[in-house]
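Structure below; questions to follow.
A single protein chain has been omitted from the complex, and every remaining protein chain is retained in its original position.
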Amino acid sequence: MSGSITGKNIQISTWGESHGKALGVVVDGFPAGMEINEEDIQKFLDRRKPGTSPATTPRKEDDLVEILSGVFEGRTTGTPISMIVRNTSQKSSDYSEIAQYYRPGHADYGFDAKYGFRDYRGGGRSSGRETIGRVAAGALCSKLLSQMGIEVTAYTRAIGSVEIDYSKFDKASILANPTAMPDSDADKKAMELIQQARANEDSIGGIIECVIKGVPAGVGEPVFDKLDACLSKAVMSIGAVKAVEIGDGTLVSTYHGSDNNDPFIINDGVVSKETNHSGGILGGISDGTDIIVRAYVKPTPSIARTQHTINKSGENIDINIHGRHDPVVVPRAVVVVETMCAHTILDLMISNMSAQASNIVNFYNNK
Amino acid sequence: MSGSITGKNIQISTWGESHGKALGVVVDGFPAGMEINEEDIQKFLDRRKPGTSPATTPRKEDDLVEILSGVFEGRTTGTPISMIVRNTSQKSSDYSEIAQYYRPGHADYGFDAKYGFRDYRGGGRSSGRETIGRVAAGALCSKLLSQMGIEVTAYTRAIGSVEIDYSKFDKASILANPTAMPDSDADKKAMELIQQARANEDSIGGIIECVIKGVPAGVGEPVFDKLDACLSKAVMSIGAVKAVEIGDGTLVSTYHGSDNNDPFIINDGVVSKETNHSGGILGGISDGTDIIVRAYVKPTPSIARTQHTINKSGENIDINIHGRHDPVVVPRAVVVVETMCAHTILDLMISNMSAQASNIVNFYNNK
Amino acid sequence: MSGSITGKNIQISTWGESHGKALGVVVDGFPAGMEINEEDIQKFLDRRKPGTSPATTPRKEDDLVEILSGVFEGRTTGTPISMIVRNTSQKSSDYSEIAQYYRPGHADYGFDAKYGFRDYRGGGRSSGRETIGRVAAGALCSKLLSQMGIEVTAYTRAIGSVEIDYSKFDKASILANPTAMPDSDADKKAMELIQQARANEDSIGGIIECVIKGVPAGVGEPVFDKLDACLSKAVMSIGAVKAVEIGDGTLVSTYHGSDNNDPFIINDGVVSKETNHSGGILGGISDGTDIIVRAYVKPTPSIARTQHTINKSGENIDINIHGRHDPVVVPRAVVVVETMCAHTILDLMISNMSAQASNIVNFYNNK
Partner (left out) sequence: MSGSITGKNIQISTWGESHGKALGVVVDGFPAGMEINEEDIQKFLDRRKPGTSPATTPRKEDDLVEILSGVFEGRTTGTPISMIVRNTSQKSSDYSEIAQYYRPGHADYGFDAKYGFRDYRGGGRSSGRETIGRVAAGALCSKLLSQMGIEVTAYTRAIGSVEIDYSKFDKASILANPTAMPDSDADKKAMELIQQARANEDSIGGIIECVIKGVPAGVGEPVFDKLDACLSKAVMSIGAVKAVEIGDGTLVSTYHGSDNNDPFIINDGVVSKETNHSGGILGGISDGTDIIVRAYVKPTPSIARTQHTINKSGENIDINIHGRHDPVVVPRAVVVVETMCAHTILDLMISNMSAQASNIVNFYNNK
């Protein structure tokens, strides 16, 4: 009910604060028998690790994951998988001032209104470090999806005004470039914008695009749990995201039906579409073509320059936020978008296994 | 699990097909003691009723609601409220061809892939008529919210290229104008675009904006069930929506932090913000200012002109869709966006009542 | 949250009051493609219909079911199945007194405490008529289970002191005898006890046993959603049930381990157990042998003789409850226990389909 748990078949329960002892996740319902080890998870966590480039906070955290349960002899057992990452580089003193006022663009004010008080150290539970649990859980999902030929890949589509599109897609470049833009020129220009923002004691936003290949037609539920609705919730639940698009997204409001409809076509028995304005989803159900999700990410709200706000005593004040902040959230959030999408897809694929009575009857009668 | 049920505290279970006997909804968990009658619901349903203007399908349906349970002596009883609307103007013969092929832009192909077959009459469960249950349920929520001074109001922001903004807002005009645009000039221009699209055997898209006033700070859960995440899911689950924005939405990707942060300010003890780029939500929790949600709606996929597609026998064919279709979905979808938002807000406000231990202790100790 | 919805994969949402317009159920998540018609459902509803023997209330209700959605061309479509039964023989005048006082053994007092007021006509939502929706939904589940060779059968094990056991089991006799005891002698003796109770302006209790044959080993979840835990909840949620046992039930408290353990044995490759004290469930998971559930049912609380209670004005009073009441709940509740168990089993069997990663991978890779 408090919503730190998500998923229907694979339920992810995340926990932990920025400056607490540790952060982690419990994954309930992950199926048995998949080979997994800590390195499989670590690879994903390393993509959101701070301190790896000038695009991120200088806070150094190794973010090493430890699997505490649910894996035996190198395979998942079907019982809850508990994973933990210890915090090592907390400097709570950085944040002592924050206890007294409400940072613009942050959840401080809402937390106090809701809970009566808050763990103010580094944003506590509202810190971006909360996503560690999401990434660890999603890494499991991503691995299982790959065994069905499904690839979920997110990349940085834009930093401020520097934007590329999927035609530039190249998986190796995403991981190699500090901005996670798979285009060296764009990456360089984007890095300049980021450096400039930092120099101006400011921050900058961007766009993350996630492309999901290989999902068969038929995944997603037709009413409230539409595939696009579930993806939207998953992606919008990431801290800094303010808009989500599927396929052509906002552009469809200016289209005519004759522009927007994607004609189906069949070649050698293979069904596809002549265009993909729909982003692979029609009526909430996958149509067998690439699924395209786009997240618009706001600039980091923690900026060094002087800002106006109020304090807990109800006074108007000016503040300067100190501490080690990312000038841009986007590059580190790419893997978060990717893993949230992976979880959503796998979860709905499991639901879909019982869509037909004959699937259930065959499963048990053939046992 | 199949997702025709939504909500945590107030659970809405919708049912019914376009050309079945009836459509309806069961609302479980609606609190006891609120005065309600069928007219309260009918008012909302009339806003999505077809056949009321040249902007809609000529199919005539009265869409009269009957309350079957959960109301006694004019008040809700706390037990499930079952509401039903009988279909009266089905002409299933219109749709006999559709059984054989997959309409572009529709869920037909996904339904067959998922379920093995489908009720093809008028789109069956994937028809826009499915939203009748949503609107009836949301009407209940809207009434209770108004008793707390909370107003949820949606209007047509754009039809194709004709766009207005909230400065034009005027509740009476929304309901009076056929496009639900609260600006007579814009409404006229939009009607021309719609008529033109129809004349061209085509359809057109648009934008719906929902403004929620009066929600106190503190509503929404901090991680997966963020207020914006829940609103996104609710709105994206409406058939034709392809993008959802909160506040400045997609624009934030090009902002700097110093543009995007909304300074808090206090005047005579009242907390507000100097700007509202955030759309009333920070870190997934309401900040006490207006909540702004925007839905981008695609053009109706059913168009009269010849289209290319495939049939069930796996052949490439050309089709002409007959039947009575809306040239634009937007005006009738306004009340759907509004009621889905109303349900989401009320549902999370109920969850929020137990955020503090003292709330629970006081509730029971003061009984 | 208000709990008129149950199930994880197949979600049942019941609604309706004893003297309202109608009662019904929406079943979400029932898989597509199963042949079904109203007669399949009616057969089950007829087993709980009143007025069929001296063991039941003389109130006559045909309880005819109408399917409103989710079935097309004789098969389930995978979308919500809405079923409705109209009330025809309400005499609300019978119940006008009840509005003023709290009947012993009934939920009246709790309802007023919870909701502030109640639909007092015939017990409103707390009436046994609420189970109509359960039975209609469970009838669907029972039909699908039978396609996998699974038979769920409940019968009356005891009325007051007249008790039989499963060795007397004979399906035809259950349905033929008015008490639903599959033993003519016991049935006669039980009918005498019932008549005697009625003559004494009193009522009587009994025991219902449900035997589930054919469930493979491996069904049920290991911790909170153990198969026995889910069955207990399902059965205990039926109005008059005050105790639930699995297998040898209460007796195990006096056993030694060497009495209670069921040795596994294999014959010609078929695994079974030498005894079945466990009732087919070990550690919350089915072991492949018969599942045995027992429900202890209290005597009908509505009795004609004078009783002491309080009224809404806070006075101690004596009351005589008029109206048409069952002298015993058991015979009509047999099909309710049976259908609740059928739903629980099928629901957990669906969950179980994704217990192994290879099941998911094979399902999609073999498509």
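For reference, chains read A, B and C in written order, and residue numbers begin at 1 within each chain.
Quick note on the criterion: a residue touches a chain if its C-beta (ideal position, glycine included) is under 8 Å from a C-beta of that chain, and two chains touch if they have at least 3 such contacts.
As the structure is a prediction and not an experimental result, all values here were calculated from the model.
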item	value
Residue of B:S2, B:T76 or B:S142 in touch with the missing chain, whole complex considered	B:T76
Residue of A:G16, A:G105, A:G128 or A:P182 touching the missing chain in the full complex	A:G16
Candidates A:D119, A:D202 or A:D290 - the one touching the absent chain	A:D119
Residue ranges of chain C at the interface with the undisplayed chain	1-6, 8, 12, 14, 102, 104-107, 109-111, 113-116, 125-126, 130, 158, 160-161, 197, 200, 202-207, 216-226, 228-230, 232-234, 236-237, 239, 242-266, 269, 271, 273-274, 278-279, 282-288, 296-303, 305, 307-310, 314-316, 351-352, 355-356, 358
On chain A, residues whose C-beta touches the chain left out of the figure	1-5, 8-11, 13-17, 20-24, 26, 28-29, 32-33, 66, 68-70, 72-73, 75, 77-82, 84, 114-119, 124-125
Hidden partner interface residues of chain B, rising order	1, 9, 29, 31-34, 76, 78-79, 144, 147-149, 216, 222, 349-351, 353-361, 363-365, 367
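Please note the rule applied: only the chains that are shown with their structure count from here on.
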item	value
Chain separated most widely from chain C, comparing mean CA positions	A
Intercentroid distance (Cα basis), chain B paired with chain A, Å	26
Mean-CA-position distance for chain C and chain A (Å)	44
Distance from chain C to chain B - Cα centre to Cα centre, in angstrom	37
Two or more partner chains touched - positions in chain A	1, 216, 222, 351, 355-356, 358
